[in-house]
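Here the complex is missing a single protein chain, while all its other protein chains stay put.
Here is chain A:
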Amino acid sequence: MELTIQNICKRYNDKWAIHQVTAELDYGVYGLLGPNGAGKTTLLRMLADVLQPTSGSIQLNGQPIGAMGESYRDLLGYLPQHCGFYRQFTGRAFLMYIASLKGLDKKTAALKVGEMLELVGLRDVAKQKIESYSGGMRQRLGIAQALLNDPKVIVMDEPTVGLDPQERIRFRNILSEMSSNRIVILSTHIVSDIEYVAKDLLLIKEGRLLKQERLVSLLENVRGVVWKASVDEEQFAVLKKKYRIGNVLREAEGIEVRILAQEQPIVGAELVSPSVEDLYSYYFNEEFAV
């Protein structure tokens, strides 16, 4: 299965939220990475068939998804960034409702709903009203509804928001288990969520696709520009003005700081191997333009 994004653009008034994005996706997990307002949600909504591109096309196995209509949505599982619920429904009733929208018959639906509740760890609260759920529980309910119809194309917008570390790990495991025969696209700000499971990262900035690459090769690009130094407050102030600063660690004997720079920024700074966070600063930092 192949999902092809061809030159799509989306314009709001006179602002391009997505501009000429082209990508080719097959089985596996794709992580969409970008700062606030980059256009991640806009792109994902177009993939979920709830938003029409201004121009360009999205095709599944060569067929435009708009023309496929119901048969595309039948293959789709979508978790919006701000997912709404019927607060008066119980978790189970809500999933049963979504299952009927997805065209599952009653028996399959009951089976699938039970399975999903188990999968996201909501079985014990399935009979409670959604209004009594915490934020993380709602998020998990959202994940569960997206997976009800055993989708082949999974589109999730910031699925890990609000999940505690344990639930994050659970989610990551669900993903890696499913990704062998599915196309999974998800956006996140937390790189560690997808660090080990993502096949490719798609870096988006100001509506444009910067890169679609494996994580290792992206890290390779950043090799040689990440420095680590131990400095005092005065030096730190100077460095902050000149360079993009990564992680800062204040200790008793001084400040340990990571600096992104093409050449040695300060005497005593040493090159270190880049982390995913460094990668993020490298690509999404205005002053440190690529």
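Following the convention adopted for this analysis, a contact is a pair of C-beta atoms (placed from the backbone, for glycine too) under 8 Å apart; a residue touches a chain by one contact, two chains touch by 3 or more; residues count from 1.
Methods note: contacts and distances are computed from a predicted model.
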Candidate names "L-lactate dehydrogenase complex protein LldG", "ABC transporter permease", "MJ0042 family finger-like domain-containing protein" or "3-oxoacyl-ACP reductase FabG"; UniProt protein name, chain not shown: "ABC transporter permease"
Residue, one of A:C9, A:L51 or A:V225, that touches the chain absent here: A:L51
Residue in contact with the excluded chain [from A:N7, A:S55, A:Q88 or A:S134]: A:Q88
Touching residue (missing chain; options A:L43, A:I58 or A:L76): A:L76
Touch list for chain A against the chain that is not drawn: 45, 48-52, 69-70, 73-74, 76, 78, 80, 82-88, 96-98, 100-103, 106, 109, 145, 149
